[in-house]
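What follows is a single structure, written as structure tokens, with notes after it.
Only one protein chain is missing from this complex, and each of the others stays in its spot.
Letters A and B mark the chains as written, and numbering starts fresh at 1 in each.
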Amino acid sequence: MRLELQGISKRFGDLVANDRISLTAEEGEIHALLGENGAGKTTLMNVLDGLYRPDEGVIQIDGAPVHFANPGEAIKAGIGMVHQNFMLIPVFTVSENVMLGFERTRRFGFLDRGRARQEIGELSRRFGLEVDPDAMVGDLSVGQQQRVEIVKALSREAHLLILDEPTAVLTPQETDELFTVMRSLRASGRTILFITHKLKEVLAIADRITVIRQGKVIGTTRPSETTAQDLASMMVGRGVDLQVKKTAARPQEPILEVHNLTVLDETGRVAVDGLNLEVRAGEIMAVAGVQGNGQTELSEGITGLALVIAGSVRIAGRDLTGASPKTILRAGVANIPEDRQRDGLVGDFQIAENIILDVHDEMPYSLHGALRWPSIFEVSQGRLSDFDIRAPSVHVAVKTLSGGNQQKVIVARELPRHIRLILAAQPTRGLDIGSIEYVHSRLVAARDAGAAVLLISSELDEVMALADRIVVIYRGRLTGPFDAASLGREQIGLLMAGSAADATRPGETA
Amino acid sequence: MSGNVTPAPEKAPRRPFLRRALDAIVSGNAFTVTFLAFVSALILGAIIIILATPSAIRAWQDFGYAPGEALRQSWRAVANAYGSLFLGSIGSPRAIIDAIRSGDGASVVAAFIPLSETLVSTTPLMMAGLGIALAFRAGLFDIGGQGQLVLGAIGATIAGFSFPSLPAVIHVPLAILSGAAFGAAWGFIPGVLKARTGAHEVITSMMLNYVGMNLLTWLLTTGLVQAPPRNQAISKVVVAAARLPSITGSSLRANLGIVLAVLLVLGVGWLLNRSTLGFRFRMLGANRDAARVAGVQIERHFTIAMTLAGMLVGLGGAFMVLGVDFRLSPLYSGSIGFDGITVAILGRGTPLGVGLSALLFGAFTAGGRTMQVNTSIPLQLVQVLQAVLVLFVAAPGVIRTIYRIRLTKAGGRVFGGWAG
Partner (left out) sequence: MSDTVSRQGEMRRDIAATRRRGFGIALFVLAAIILLLFARGTTPDARTTFQFSAPPAPSLPPLPFRALPVLLGLGIVCALLGVVQILWKKNKRIYLLLGVGLALTGVAFLAWSGKGATVDVEGLLMTSLIEAVPLTLGALSGLLCERAGVINIAIEGQFLVSAFLGALIGSASHNLYLGLLAGATAGALVGLVLAVFTITYAADQIIVGVVLDAFALGLTSFFLQSLLAPHQDTLNSPAVFSPISLPLLDRIPIVGPLLFNQNIFVYLTIIILVAVQVALFRTRWGLRVRAVGEHPRAADTVGINVQRVRYRNVILGGIVAGIGGASFTIGSTGQFAPNMTSGLGYIALAAMIFGRWRPLGALGAALLFGFTDALQFALSILNVPIPSSFLTMFPYLATILAVAGLVGKVLPPAADGKPYTRE
């Protein structure tokens, strides 16, 4: 099946998510769509899937224009989508999930579970997608769930498979298995649209690569005609050098001392596994790693948001293991959370209210339980200009600001306090370049003022640009620390993939 | 602070609380939606009135011969009903002026009866709406107003008849506090259950309504509460020293309750907008996750908010029994606990909005009684009007569609499912 997109545009209010995108995927081809987070990949796929309607442009399948009013029509046209967030129902079995919307029935609409089971078995064998039709999806591992999604698409006779960031949550082994499946699907004549932001994978599996940036197609190329470096610069459009002006670090006494920390995730699995870490005043320690390797739980363990089941956390010499988030904030911890809209801001509140979110019960913002609005507005006004927040006034709701300005509001709240430790989780995700540079310079300035900075990031460029020392997190354990200057991108990449973790695990850190 | 101020930030003017609250209501869509919802409710009410007026129905059956008569009959029925609704809630302006001119005490009192009755009906509605609105703002849906109101009334009554010889200065506050404590307890239970077990407050507080009402039914059969000779399901009478004094010093029923209710509206306004506790409540209501990260102890604040909500609603019951009824009877709360939900929604969760909504519904209730006496239209019409009004306010999209107007999205969602 040949897919051709001609000038697809999709806008959400003022935001242009897709700007006249054109690309062609040939039959029997693995076509990679490469772009940063927020480049507009997922929007494009939702257009293809019939979830969104494009504002402009034409979709053609095998030369004929098609319009999808809903996902059902896209499925009928032979498009099978594997969403980044799996569209599976945890309380259903595998076969129920696979047949949903495409049910095999006997008389009177009774489900023919036997037939569904049999068809799943056939597909599994044919493409090496092993799944148990009677297992509850909620009980399966992420890799198995992805297989269910692929089986689901294939059972609807999809000839074009769209895989949206399929490797984001997979282990390296699972990724390899996925690639094997993708090759066998290609061999059967199916077309695959592979959406990702990972350069290495694109080079390993794609036949052709289309790079998009800020909603626009930058170009299409082949793995044989390009290099990782070229692709990266097409993706980010800034010659990859994310340079931050900074002098050598002058680390002093340890501020954050994490010893043997063990934290469970919400399901009760060990997410942070006996981890040791030390961050000193005046240095930036980066925790590099692929998303979902325990970063969230690490920061929640330090800030008191998750239950610490073993080990200890000392901040500036005080044992704060299991202390309340409030106590930890009071001890001089600035927290820039990973999901800023969910955890960092109250969207409906004014900027001024967001500026005092976690300090509202301190002087000068309140006295004896009463808020002092004049001081709050005055301080916020100052922060607006100090932190270059572009907003008409401190009274506007923070949800009306751009992502960059929202992040600046958080920075403007967290950094001016008396800070010993800064915990910055994915602090520049989804931001424009100006804001990224601004946030970076603020973090460096805070370091130079004597704060300890713990940077948790899955962006390798960011880690390389900012860190003085680096640890790599993989499955809840750390490798390192390494001196940032002594470590190349390649090595970090390997460690992030977990390949060297067992070999080089030094156990205790310095 | 740096000197290079780029976008010339204007000095934030400090606006008085009332002014800000008023702006919030009048500005933009909230006012338009409410107004159009009110108009829609009146139109629907008019149709219902016509349906319930036999003479109008008969006239419509002859519409083919005498279309004017059908319209005339309908107009008369609607005008009569709404007219007496107005007379019963506010009174006749001319009668009021004449009475004041005449200087005759008795006729002045008589002219003010409608307004007094409106205030009497407003008081418990205001308190119930206020408590439920407070819970709304903290992201909680307190559907247990019925039970909290009943418990508040029980607490106030028991304290009100148990101490025959206390002076009023002590007895009145004591009875009020007792009502507040009982109501608070009925709010505390769903709050603490949510905090400890995650049980949804909508379910638990709704169930507690009926537990509370049955508790009252049972109490009215016990020697402790039931009035001798214990052959009727009514409670002992609150002694005179525990009753809320009249505000006019005359035979009008309006009493200290409405004054206290208004003060509490102002107090909750202060709490929500000027206090750190209220700031945390609003944080919880607007974004629970961010509140947690900012160090708010969510569970504790759930419990506090529900307890305060129960206390305020319970005070409504206390004011009813101490100001007007002086004794309990079965099903004492009527539907005031549920009406409190509609008051809170119509008032959009703001104290000032709640105050105004309660006044409107209080006027409806008082006027409805007059309407029932003067015309053949039953009192329940006002319940229908209230429901329709709130239904439209809760779904501004419907209003947008009916009136073909463009409004930006107004208001947020207060509730997101059992799992919330």
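By definition in this document, a contact is a pair of C-beta atoms (placed from the backbone, for glycine too) under 8 Å apart; a residue touches a chain by one contact, two chains touch by 3 or more.
Since this is a predicted model, take the numbers as computed values, not measurements.
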Which residue of B:Ala138, B:Ala153, B:Ile341 or B:Leu356 touches the chain not shown here: B:Ile341
Residue among A:Thr105, A:Thr180 or A:Thr400 that touches the chain left out of view: A:Thr105
Which of B:Ser107, B:Gln297 or B:Ser376 contacts the chain that the document leaves out: B:Ser376
Absent-chain contact - pick from A:Met136, A:Ala228 or A:Ala397: A:Met136
Residues in chain B touching the chain absent from view: 48, 51-52, 141, 143, 193, 196-200, 202-204, 206-211, 214-215, 217-218, 221, 335, 338-339, 341-342, 345, 376-378, 380-384, 386-388, 390-391, 394-395, 397-398, 401, 413-420
Positions on chain A contacted by the hidden chain, ascending: 12, 49, 51-52, 70-73, 75-76, 81, 83-92, 96, 99-103, 105, 108-111, 136-142, 145-146, 152, 169, 265-269, 292
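As a convention for this text, only the chains that are shown with their structure count from here on.
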Chain centre separation in whole Å, for chain B relative to chain A (CA means): 47
Partner chain B, residues of chain A touching it in the complex: 303, 305, 324-326, 329, 335, 337, 339, 342-349, 352-353, 357-358, 360-361, 366, 369-371, 373-374, 377-378, 380-382, 384-386, 388, 390, 392-395
In the complex, chain B residues that touch chain A: 1-2, 4-7, 9-12, 14, 273-277, 279-280, 282-283, 286-287, 289-297, 412
